[in-house]
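Below is one structure; the comments refer to it alone.
Only one protein chain is missing; all other protein chains are in place.
Then we have chain A:
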Amino acid sequence: MESVIERIEQGKFWKFHGGIHPPQQKFLSTDKPIRQLPLPELLRIPVQQHIGEPGDILVTVGDKVLKGQALTVANHPMVVPVHAPTSGTITAIEASVIAHPSGLSELCIFLKPDGEEKWRDREICPDYQQLSKNDLIDKIAQAGISGMGGAGFPSHIKLNTAAQINYLIINAAECEPYITADDLLIREQCAAILDGIKILDNILAPAFILIGIEENKPEAIQALKNATKTIDKIKVCVLPVIYPTGGEKQLIQVLTGKEVPSGTLPSALGIVMHNIGTCFAIADAVINDIPLIKRVVTVTGKSVAKPQNVWALIGTPVEFLLQQCGCQQGNKKHIIMGGPMMGFSLPSFTVPVVKTTNCILAPDEAEIPDNDQEVECIRCGQCADVCPSQLLPQELQWSAKAHDHQALNDLNLFDCIECGACAYVCPSHIPLVHYYRVAKAEIRQQTLLDIKAEKAKQRFEARKIRLEREKLAREEKHRKAAEARKARMNSGTAEANNEKSAVAAALARVKAKKAQEKDTNNDVTASDTSVGSPQEIEKTDKKSQVAAAIARAKAKKLAAQTAPNTESNKSTQSSNVIAEAVNNADNSSKAAEGEITDSTSVINTNVIKDIEKPSELSKKDKIAVAIAKAKAKKRATEAKPLKNEPPEDLLSEKPSNDEPDSQIVTNSTNKTEQQVKEQALSPDDIKKAKIAAAIAKAKAKKRQTTESIINNEIPDDNEQRNESAEKEIQTATQGESLDKNARIAAAVAKAKAKKQQESKN
């Protein structure tokens, strides 16, 4: 550290690689003092003017605010509030074009000044040394101070460092051409700046304070030297003029010979850097309790009649500044916010001055011509010679054009500070920096997508594992249940015997099936007896539902047909008609459903009664028998001609018992058939519905047989399934826009669900 100070005292500095000497053009605005401007008619104050997050807005439209009153509040460490630059009324809070290269709109608070300049209550702090470090940092944060050099990094974050600070560097280099805002500020406000530096000294307690200033500002250098004569700790370092000395990394290298390692902050080297304008703002904030509501802006360029530095309130439209300074530009407007090297051209005159705006440049056409035509790179290498980051701009350019992100990373694209030196010297006039910006944006975008994809992958894998785990758990549960059942069946109790006989019956059924396959003839009476089987019940049930669905659809159609007949101005009426028709259809379907439930309950009770009579067989056996019968009947009707072989024992056992059932079922079938007829039929629809019903039945049967074989110990699962199926059906039926097919499908699904439930019971 001592050697660094020795060198500095001898006036020797290090050099950074490259750099350029663009025409400075500072003379345009250095010879006039900073001018006070009248109040503009309207201020547009962007909610976010710094790097980080926007604050929460405290005001609403119509509020009267006082000068210096906070308009937003910090809800996050990376937030700095904005304040009312003058007293007035909030007229709007809406998106407006902001000072950003993209020309995008962001949320701005529109303030109409009342001209009274009425301050809020201020607490003047005569002795800041009484305040603690935290109080000072808090005051700076509350005053909305963010870096005024260009990046707009919240100052209190930089100050709130735990690192041991060796050097506090005050950046007064102002290396960009045209800009003289810092120069003039130093000349006019040197004492206040010194106060600001002392406050920073209080907070950070650095070993040395280095003020870096380029030698093209002799008056400012003299002022600083006079002011700091008595303070040993502060060294005014007069640097040779070369762009970009004012870059943070470059200034650190010039003053200390150290390079900030890529991807770290200067505080890692024990260095903190603040812009000299920020020092002034800090002094104002801490001592006078004036938040950051105005700043010095250089309004310059050869299109400006009176180029000069002005005190501009934050939120002042650029147009107002240019008017005040007498800007005359032709049809082609070229307004640059910032300097010619790193500034950006504005898309509109209404863009407001923000905390980082140090210059408004309105060049004439000869000064900054806009006829640059890009030609091929000839690899002359001048760009690499001037790059302060020692990158290879021409190779970066090729990789950027080829979208080769890997190569760009290998070439350290993200170490580019976008100073523009490469593009400045390029004889082929290639907008190199623009290519890098686009490439950086692409890579950032890609990285975000990669992160998203990685997250999605993790989620998918986790799900897979979870499903696998659940499957294993389920299998384990089934296995245990089966074992328990086996054990119970072998326990020798009466119940166990019953179960055993059920198994025996199932076996017999299988046998019967096999036998039937062999001899195709069957008893007609036996086939008659199987009418009361669950399939049949289900059939009627389904038919009525399908019929209801068809009826609904018809009603709707009818409504739709009637609609065009009505007059166009009676559209509401026609829609009412439709709604009514639909309601009617729904009601009728509900009625049909009610009847079905009635009839099926009757059937169920009858079946149960009948089945309970022969006590030697369990209920299950009976159902099994019934199923077998139904199957037999089906096959019998299919198989012609009939043969006279004796039927199986089980099948011929109780024909008479089932007869009443068949009657009831026939009745109910008649009923539903009637309904179907009543509710307007087209034979095609019925056919379709029947086919759908048959498919559903077949499916249900399949499920039934398999499930009856497995066991009935997983009711939870099935119940859930039924519930969900019902839900689906409900939602399906609720959607009135569903077409006919969907309705039929819904009916089929409902039938399936019901069937399943029955089979469980």
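Throughout what follows, a residue touches a chain if its C-beta (ideal position, glycine included) is under 8 Å from a C-beta of that chain, and two chains touch if they have at least 3 such contacts; residues count from 1.
In this section, contacts and distances are computed from a predicted model.
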{"item": "Name under which UniProt lists the unshown chain, selected from \"Protein serine/threonine phosphatase with Cache sensor\", \"Ion-translocating oxidoreductase complex subunit D\", \"Xanthine dehydrogenase family protein subunit M\" or \"TctA family transporter\"", "value": "\"Ion-translocating oxidoreductase complex subunit D\""}
{"item": "Candidate in contact with the missing chain, chosen from A:433, A:502 or A:744", "value": "A:433"}
{"item": "Touch criterion as defined above, residue of A:137, A:335, A:627 or A:748 at the omitted chain", "value": "A:335"}
{"item": "Residue in contact with the excluded chain [from A:172, A:209, A:384 or A:408]", "value": "A:384"}
{"item": "Interface residues of chain A (partner: the chain not displayed)", "value": "16-17, 22-23, 101, 103, 177, 249, 253, 259-263, 331-336, 338, 340-348, 361, 363, 367-370, 372-373, 375-381, 384-385, 388-392, 394-395, 412, 415, 418, 420-421, 423-429, 431, 433-434, 437"}
